[in-house]
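Of the protein chains in this complex, all but one are displayed in their positions.
As written, the chain order gives the labels A and B, with residue 1 at the start of each chain.
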Amino acid sequence: MQDSFDVAVIGAGVTGAAIARRLSEYKLDVALLEKECDVSFGVSKANSGIIHGGFHHSGSTLKGRLEIRGNRMFDQLENELHFPFRRCGILIAAFSTEEMKQVESLYAQGVANQAIGIELCNSDRMLALEPKLNHDVVGGLHAPSGGIIEPYRFVFALVESALKNGVRLITEFEVDRAGRTGDLYDIYAGDRGIKARYVVNAAGLFADKVSKLFGAEEYTIIPRKGEEYLMDREAAALPSRVIFPVPSRVSKGMLVIPTAEGTTMLGPTAEQTGDKTDVSTSEENFERIFYSARRLIPSVSERDIITSFAGVRPTLPENDFFIAVSERRPHFIQAAGIQSPGLTASPAIADYVKDLLKRDGLVLEEDPHYDPEIEPVQRIRNLDIEAIDRLIERDPGYGEIICRCESVSRAEIIDAVRKGHTTLDGVKFYTRAQMGRCQGGFCTFRILKIISEETGIPIDRITKRGRGSYIVGGRIGDFDVAGAGTGRV
Amino acid sequence: MKIRRIDVLVIGAGASGLTSAIKLAEMGYEVSVVERENTLGGILNQCIHSGFGLHYFNEELTGPEFADRLIGLLPDALYLAPNATVDRLIDDENGLGALVFSPESGITRYSSRAIVLAMGCRERNRGNIHIPGSRPSGVYTAGLAQRLVNIEGYIPGKDVVIVGSGDIGLIMARRMSWVGAKVHCVVEIQPYPSGLTRNIVQCLNDFNIPLHLSHVVTKINGNDRVQSVEISPVSREKERGPGSFTVECDTLLLSVGLVPENELTRKFGIAMNHETSGPKVDSRLMTSKPGVFACGNVLHVHDLVDYACEEAERCAKGVDEFLRGVAPETGGPVVSGANVRYVVPGAYNPGSDNRFYLRPMIVKNKSRLSVRAGEVEIYGKNLPHVQPSEMVEATLSKDALKACSGQTLEVRIE
Partner (left out) sequence: MKRNMTCIACPLGCSLTVEYSEGLDDVTVTGNRCAKGEVYAREEILAPKRTVTATVSLTAGELSRLPVRTDRALEKELIADLLTELYRIEVSAPVAPGDRVLTDFRGTGVNVIATRRCGSRSDE
């Protein structure tokens, strides 16, 4: 007997997670299906974490409207879900009168979109708002409602909240077949299957493939890659607001971002790539990113680099979101092409999808047991000394620092593992352990041990992020050493 | 919060921390050593190969044996806090000290009259040298791999490429071969190997492992686990040229340098030396913060543990003078001249013999180290061979220093 659900949401990135959580407010059986071994392991993982200020996109586009609505929902979400979020504001810096003209039109767009507090600034005001800016700045725009979050932590919190309210998360479930029996869709991943009355396609880069599997609309998701560089906490370049250049026609440009956790991030690039799984970085883009970032903030230094990574945005040729009830298949909702400002828009997308489902006949009865709040996670780096002391008394694990660079204790890692994050990357994105300047040089093995102790998974079976990403190849004695040591082959 | 009052707090129980603690305890001071691992000896424990101790113990030892000798010298009176992490250094109405976290005793406020920083160093990693490509598992720093193999008994992978021909990279090439992995090659950006010749012979030649000089890894391939790496000659680093080739492997080990771990130091506002990434110190090895001293790899990266221990002994002496209120005679600054990247310490004391460690910037046979006060050479010695990966030691006599007291000394290699 296969489990049957009212709604199956395909894809546990920020879009799917926000939709699943929104639906968990109602008396519905909801399944959240994810092909990876953990949530937020696709597009959302490499997001820049910007909560956009409502001026980059025209209100005539769906994404422009959902961005503005989404932006306003983050304060309440933060209160309920406790993810790192700061409305630090956004600056766009112009370095010529021509650029300033473009800034003025963005300002007009922002005003039309009713972006809160948006203002034009002369060069003095720009430098007062951000003294680290290049002094050649001629003026710019300030959008105080813009901000930053930790994107994966937001997704983790959305999923945690959804699970708390009855959603079922099924990981390593890569949909490869779909059919329909009576009123129900049959959804398969290999030999596993579930049934659902409604399907929401939030499969990100693979939304086109999923749509096709279900016999719904045919379209093509075009992957657009973005590379980013992460800098040390102590980087001199750390700005107080998100700094944008004047955008080009294809992208918002490469930014200098003060992340919600106190590091500095540079990027992203925007580059069409034929391969959805291509998350490689390149030497040329390293130089482009640093050139662009130094033009904004001259104190950006290569010495401060901790790591680089790339993510892929799922875009559609029209460059807008495609969120609609399928015209070709019943009870199939498309939520595709969710690229920037998808993170900002995600709570509004969830609302929008909820309305579409309702219009399509899904009965939404509020669940009186719905609890929007999740327990805040105790993280010693955010606590004062007395609080940490009390915590250690309760659980000595808070006194054992596993990740020295980001101050993560053993108890926090155990908490992450117990919440289902059983890969090195899962622990990293949940706790920040391995994310600091030593990049896991000291703590990797200690984390492997904790995962193994908590889950019983042998160390040589633990992976970085599922599939074949194993960490160790074997134990001493496993490999034949014949010939080793003589060199006389 | 508990409070612990002592004379000297030593941070780190590696070779330098243990040595300075032993010496200070011998002098009669009440000493505490805090260490974040639950064992003593630091990185020595994973260096199971031999080659340590020729200078300090006059015999060739393995890393664990060297650590065991030091641990054996620890007096009973010494207070050791393993599993304890220093969160920050403090200087307030209770004086100098540190906040220390530990699972067993919660948070302890140490108050001490002096602090010895001996936190060691960490490895530079992929981010620091920004190797382009994908981000699969299988890319490890050599030290992490060494820990996996030698302490835990796990082998990172079966087909290995190593970046960096420094001694750690070479030693790991042999170790991986000895546990049954195949080391396909070692890639070195410089036109010369960084490690000792004997390690090239014992660790590469013995196993027929090719060494590609003036080459870099220009791309890592593989989505889940490393599948291959692209290696290119340095001149064509920016694009795949005719000299580039691809090596199939599942593991890439990086031995690309060490950085003193000075986050505590920097946060405490201590003046730093940009060349060493360690704190600036005077002739006693005292930092810009009175009472805070530094020695070993946290001060500058040493090639030999023997030198780190010697420096730690000198540091203990400096602490003792400070605690006894003996002011050092201030001679003047010691600065890097031609072909010298850094010299430590950056000041001299004409009241005693002074030892300096310096790092050359050039590779040269038959070179000469020269220390000058103005135009006058006050010390010189011939060096059969210098290279950046080999530290040079120079001991200047009290008499020579006395004669030029007040002047700036310039150290050069020519």
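We adopt the following convention: contacts are C-beta pairs under 8 Å (C-beta built on N, C-alpha and C of every residue); 3 or more make two chains touch, one makes a residue touch a chain.
These figures come from a predicted structure and were not determined experimentally.
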Any idea which chains on screen the missing one touches?
-> A, B
Pick out which of B:48, B:272 or B:335 touches the chain that's been left out of the picture.
-> B:48
Which of B:30, B:68, B:224 or B:263 sits in contact with the chain that's absent?
-> B:68
Touching the hidden chain, out of B:198, B:381 or B:402, is B:198
Please identify, in ascending order, the residues of chain B that touch the omitted chain?
-> 39, 45, 48-50, 62-65, 67-68, 71, 149-153, 178-179, 196-198, 200-202, 206, 384
Note that chain A touches the chain not displayed via residues 476-477, 481-488
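As a convention for this text, only the chains that are shown with their structure count from here on.
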Counting only contacts in the complex, chain A reaches chain B at residues 229-230, 234, 277-284, 286, 305-309, 380, 385-386, 388-389, 392-393, 396-401, 404-405, 407, 409-410, 424, 437-442, 444-445, 459-460, 463-476, 478-481, 484-487, 489
Along chain B, where are the residues that touch chain A in the complex?
-> 1, 36, 83, 85, 87, 99, 101-107, 122-123, 125-128, 130, 132-137, 140-141, 143-144, 147-149, 151-158, 177-181, 205-208, 218-221, 223-225, 237-238, 250-251, 263, 266
